[in-house]
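Left out: one protein chain. Kept in place: all the others.
Order of writing sets the labels: A, B and C. Residues in every chain begin at 1.
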């Protein structure tokens, strides 16, 4: 399985903080395409968003990053701490 | 009168922290020439010293600074605070 | 789970004197300590702010901050450093973040603390949500100036 996390405005917009999905995606991009098919807010947040931030297993990642079973994939907007 | 102050290594080398002198010098340079005539340590500290620091009335000054009665003139080495 | 003793994510406030004392402990050859404290401003984007809520990504936050901290130690000769970031609800004038760095000479400490803050702003997974006096909430937008500040350090 994959553990998928959504933070901040993404969590609110998508109405979910985390979910599990089967590990049937080779790359982050494949996963995003699948999620974006769920509807407008999903497409806007994950596919049409130039500022999408991605982390795989707590490291910054990109759409091309490879993923495998057991990975934790997080989607979030640009950070605003400090 | 002029109030003359010596600080740090100058005070120790010259054996005095302050003295009063008649205000008969037009510039700091004239005063320095007079003081340097007192002996070797005076000449070394005030005349031969590339690093001599001068203040007139609490402001940084130079050998060319004009002085007048009531002025406070200080001589000291480069500062090392902080 | 990896432990990061020089990184603290906490909801409680922190005391500057106490944290700097800990930072210096066991390091006699310190001549300079630079501390940065970020505080909640009561105005943002022209609007009054009543509450600021800080969300973060547990696990990734600690890892990202430790990476930034270690990069600072690689770039400058530092004796010690600490990063404390608060999460949860905060109010105007509250302390949000502390970066404190010690070194033999001041220049390294100034640069390192500034670097850590600039990188933290764009690389550590924290998000701010503001509540305005009318009760409306909004997520704070990332600043382009923060991205530019980070990029100045590119070597």
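Note that in this section contacts are C-beta pairs under 8 Å (C-beta built on N, C-alpha and C of every residue); 3 or more make two chains touch, one makes a residue touch a chain.
Remember, predicted model here, so these are calculated numbers, not experimental data.
Novice: Wait, the hidden chain, what does it touch out of the ones we have here?
Specialist: Result: the unshown chain touches B, C.
Novice: Considering the complete complex, identify which of C:24, C:67 or C:138 is in touch with the unshown chain.
Specialist: Of the listed residues, the one touching the omitted chain is C:24.
Novice: Of C:4, C:110 or C:153, which residue touches the hidden chain?
Specialist: Once the missing chain is taken into account, the touching residue is C:110.
Novice: Which positions on chain C touch the chain that was left off?
Specialist: Within chain C, the residues that touch the unshown chain are 15-18, 20, 24, 28-43, 92-93, 104, 106-107, 109-110, 113-114, 117, 149.
Novice: Name, in rising order, the residues on chain B that touch the hidden chain in the full complex.
Specialist: 5, 7-9, 51, 53, 55, 58-60, 74, 76-82
Following the convention adopted for this analysis, only the chains that are shown with their structure count from here on.
Novice: I'd like the Å distance between the centres of chain A and chain C, where a centre is the mean of that chain's Cα atoms.
Specialist: Roughly 26 Å, centre to centre.
Novice: Give the residues of chain A that touch two or more other chains, as numbers and ranges in rising order.
Specialist: Touching at least two other chains: none.
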